[in-house]
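Note that one protein chain is taken out, while the other chains of the complex remain in position.
Chains here go by letter, A, B and C, matching the order in which they are written, and residues are numbered from 1 within each.
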Amino acid sequence: MSSDDNVKRSADAAVSGGPLAGGHHGDVLALPELESFRDPETKGAKAHYDDADIYRDEKGFNDHTLRPMFFTTKKYFAFTLVLGAIMAQGFVAFLNQTYWGLGMAGLHEPVYWGAYIATFVFWVGLSHSGTIVSSILRLTGANWRRPILRAAEAMTAFSLLVAALFPLIHVGRLWRAYYMVPLPSQRMLWPNFKSPLMWDFCAINVYLTGSMTFLYIGLLPDLAVARDRAIAMGNWRRHYLKVLALGWRGSHREWSVYNKCSLFLAVIILLIAPSVHTIVSWDFAMTMTPGWHTTIFGPYFVVGAIYSGVSAVVTLMIVLRVLFNLGDVIRKFHIDALGKLLLVISIIWSYFYFCEFITTWYSHKPEEWEIFEWQAHRFPYHLWVMLGGSCLTIFCLSWRRFRACMPCMFALTLLVNCGMYIERYMIVVPILSRRDNPFMWTDYYPSLTELSIIVASFAYFIFLYAIFIKLFPIVTMADVKEGVVVSGDVRLGKHAVRVQVKE
Amino acid sequence: MRILKGSIKVKSFNYKEDNDYSWSMIIDLDRCNGCGACVIGCQAENNVATVGEEEVGKKRNMHWLRIERYIEGEYPHVKVRFLPMMCQHCAQAPCESVCPVYATYHNPEGLNVQVYNRCIGTRFCGNNCPYSVRYFNWFDSSFPEPVNNQLNPDVSVRERGVMEKCSMCMQRIRRGKDTAKDEGREVVDGDIQPACAQTCPTGAITFGNINDHESKVYKMAHSGRAISLFEEKGTHPAVKYLKGGTNDVIG
Amino acid sequence: MSDHYTVLGLYRKVETITKAGDPIREAFRVKDGDIEVLTSAAYPDGAILDDKELLHQVESRQFLFPFLMGFGGFGAGVTLAGGTGYIMNLIVGGKAPFTYAPTGVVTYEFTLLFGVIGSVLSLLYYAGLPNWTERAYDPEVSDGALGLLVKLYSTEDQEKAAKMMEEHGAYKIKKGVNDF
Partner (left out) sequence: MDRRSFLKLSGVAASASAVGACSRVSQKVIPFVETPNDGANPVDGDWYATTCRECNAGCGIIVRTVNGRVKKIEGNAIHPVSRGKACARGQAAALSVYHPERLTSPMLKGAGGFEAIGWDKAVDILSQRFTEAEGKLFFLNNGSNDAASGIANEIFGKMDGFVSAGNQEPGFESLVAGGESLADFPRIPFPDLDHAQFAILLGADIFESGPSPVFWGGAFGECRRGRASVRGRLVYAGSRLSATAAVCDLWLPVPPGRLGALALSVAQVVVEMIITRKLASSIPRNALGRWSVALKEYEPEKVAAQLELAPEHIRKLAIPFVDESPSVVIAGADVTGYANGVAALDAVEFLNMLSYEIGREKLRIHERMTPEPNDNLKRRMAEALGVPHEAHGFSRLTDLVAGMEQGNFSMGIIHHTNPVFDTPTGLKFKDAMAKVGFTVAIANFMDETAAEATLVLPDHHWLEAWSAQTPDFVPGVPVFNLQQPVIQPFFGTKSGSDIMLAAAAAAKLKTPADTTEAFVTGKIQQFRAEMQGAPAYLSDNAFRRHLLREGGWWPAQVEAEAAPVPSGTVLWEYRDKLKAPEPEFDGAENPFFLHPFQTVHMGRGQGANSGWLQEAPDPITTLMWQFWVEMNPVTAAKLGVVEGDMVKISSAHGSITAPVFPYKGIRPDVVAVPIGYGHTNYGKLANGRGGNVMTLLGAKRDAISGALAWRSQKVKVEKAEGRMKMLRNAHPEGEYKGEVFQL
């Protein structure tokens, strides 16, 4: 797109008013957007659909971003139907397992934890992207964060919802799982707070509450927008939107309190999230099982979680761009920025892995080294995907051109998450199958029941997301608008520089 | 401030010296011939389920007591060793503290107790047991008519989804103590024998109260041949093994 | 309490609404809490209306919610995790019934949980939400219009204010009763 076009559009937009029209600066000077300097493709003449300018009039912006919510294609129904079918078979498998017993899973002593727990850790890990990234970005005031927040936060909430199912699927007596809740009873049933599982139970619940709250509070102003739109359209969504929007008007007092509250939440979530995955890692590290009992597990898990989470955010962003034509909101620039973040995290993760490996290798304690040998012997291809994927990530993401290539990024981030799933599996399964007592060494294969349920969990996650997109605004509209409000362009010599107002 | 007392007393393997009883088991590896009588004795006493061929193939056999067999050396200098392995009733049991619902705890007599109807089946305890001696009921155990007539009424039949393990024949301990009480005396050494110790043809298994310094187990535990399995893990098991296989150590 | 009357004027540009606010405030001696701006995005404090003083009071108290709740959570955590030692005086793994580290972990989580709840409560309390009653509002606000809302105590003032707003560039005026 040429800068002339840009100026013209800005001028047009100014008529309809609103912050997106560049109300407070549009009159003064119409400047090309900074992204157009950055984005390599915009330098060329060829305009791509996703490079369209989002700075249309605000109504148009609302229309555009709310479009996925209000307009549904037949393909969508077909897609959710397929998801529903996958979920249904997983549910049947789960009922079957509950009815007959956990023997339906491929577990056996001493591999008491298997694919379920690996999947649980994976989902909990995935949930770390949203809130941590969004909190950090909020607190540091990174401007590029704005459009991606909602998608990332929703991912947190939903992957946690999925994750929270797995302990329930995993326990032997589901109908007695409430024993973990401190409910005073005649039978003096009381949880043992010394158990890392109990910490985990607390942490997951706290995190679930926190991230749901975070998601909802973030949604609040957008709900008001959607509400107004729904009422105007007479859409059925107005019923719940009215209630959920809590009567939000956008008064200055509301905004002010709201911003403060977001700040509190961002800080608290930032304290919760690492603790959650640390505690999840303690489920392993607190035991005396060789291979699990290491101090590095806390940070290693947290970094791994962010690694897989950020990758998943990138994957999702690209999917959203394509499916809902949101290329002008979620721009290549955002993917590029996330790619850089991912690069840093993958380096940190690899460093942690290396630390864990080299300490074990050097000390060569037989029971610990045995596990690495077994991993290499039993799961060589898995290790290739996991470690090779990580190396590839570091290599590829160092290239700007790679970061700008959406299919490449999509493939790479998927690869990263495959690797991270394998990593969780590698932590849970091989370590248990090569435990202290060599007589009880064993091998483990997930059963069909486990696979069904795990596949269904992925379907469930996508389903939740798909439903969410249809019920709530997927783009953080208020944040994007705020970004426009508080930023302006300042001419610096020949160039215009985008600056952001900070108080 | 009992609750603030740390793990002070448990440093020694006898759980609490100020208690009357601290049950302990000594297994003489020099005597064990791997015949497996204890395995069946335990199974008969404790209603341990048989799981069948298919489940055994998945390594889900439930024997609370198993005899581990290790092979050393190359033909013809081969040595086969037997190691009876059951719950070690560790004083600092790794399995206990990780249970989120107190389904397993340490009773004042030094036994690691599994409370079946508290257990929700997280299997964390099984993961944290270095000896791998906790068994999970993957399915409801089947005792079809008329096999159920053999079930020992003193021991509950476990539901699917709970952990189980050697209880050192808790029911026999209780019966022994009751008998002694009825007769107005203290429990004397040899009064109480778990099913495995009772049946062991070679007399490899000895059970007793290690707080009683006159007891056989006390003497054997201090014989110089006594070892604990995975001593370096600091679990302080109540089950001790007498090292065997050499002529150098006699005791 | 006697009735009050509201005027909502919608503007297109920040510059216009900024210019409209102050004359009305002066003309009717509107108190800080009686005038509001409705926007679809968060404008920096004082960008449109100078109500910093009032908001400062709010903000300085808002932190108390999560803070005090956090304290409550701390207490709850200590009570639960530590008190368990008293209720269930069981020895597990050779550990004392009361142990510091696990209590600390649980307490940490509970503190943060209550902090989250406190933050939300602070939002609801200070922003006066939820309020599902019919209030002075126009859906165009969410499409980018900027609304200036004034609370007045007589119909005469209401008419006058509406007129003033129109003069200052409001393209749409809404009047209401008891719906500030």
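Definition applied: a contact is a pair of C-beta atoms (placed from the backbone, for glycine too) under 8 Å apart; a residue touches a chain by one contact, two chains touch by 3 or more.
Note that the coordinates shown come from a computational prediction; the quantities given were computed from them, not determined experimentally.
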Note to self: Let's see if you follow the contact definition: name the visible chains touching the chain that is missing.
What the structure shows: A, B
Checklist line | Identified contact with the non-displayed chain, of B:23, B:82, B:138 or B:207 | finding: B:82
Check: Which residue, B:20, B:72, B:186 or B:214, contacts the hidden chain when the whole complex is considered?
Finding: B:72
Margin query: Touching residues of subunit B against the unshown chain: what are they?
Written below: 28-37, 39-41, 43-45, 50-53, 56-57, 59, 61, 63, 66-76, 78-83, 116-117, 143-157, 171, 174-176, 178-179, 182-183, 190-191, 195, 198-204, 227, 229-230, 241-245, 247, 250
Check: What residues on subunit A make contact with the chain left out of this view?
Finding: 366-367, 436-442
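By definition in this document, only the chains that are shown with their structure count from here on.
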Notebook entry, point to check: Viewed as a graph of touching chains, is the assembly arranged as a line, ring, star, complete set, or other?
Noted result: complete
Note to self: By Cα centroids, which chain is closest to the centre of the whole protein?
What the structure shows: A
Next item on the list: Would you kindly tell me how far, in whole Å, the mean C-alpha position of subunit C lies from that of subunit A?
Entry: 29
Check: In angstrom, rounded to a whole number, how far apart do the mean CA points of subunit A and subunit B lie?
Finding: 47
Check: So what's the Cα centroid distance for subunit B and subunit C, whole Å?
Finding: 63
Next item on the list: Scan subunit B for residues touching two or more other chains and write them down.
Entry: 94, 97-99, 102
Item checked: Touching two or more other chains - residues of subunit A -> 190-192, 194-195, 198
Item checked: Touching residues on subunit C, where the partner in the complex is subunit A -> 11-15, 36-45, 48-49, 51, 54-55, 58-59, 62-63, 66, 80-81, 84, 87-88, 90, 92-93, 95, 99, 102-103, 105-106, 108-110, 112-113, 115-120, 122-124, 126-133, 135, 137, 139, 141-147, 149
Notebook entry, point to check: Which of the residues in subunit B end up touching subunit A in this complex?
Noted result: 55, 58-60, 66, 68-70, 83, 85, 94, 97-102, 118-124, 126-132, 134-140, 159-163, 230, 233
Notebook entry, point to check: Taking the complex as given, what residues does subunit B use to touch subunit C?
Noted result: 2-7, 10, 91-99, 102, 104-106, 236
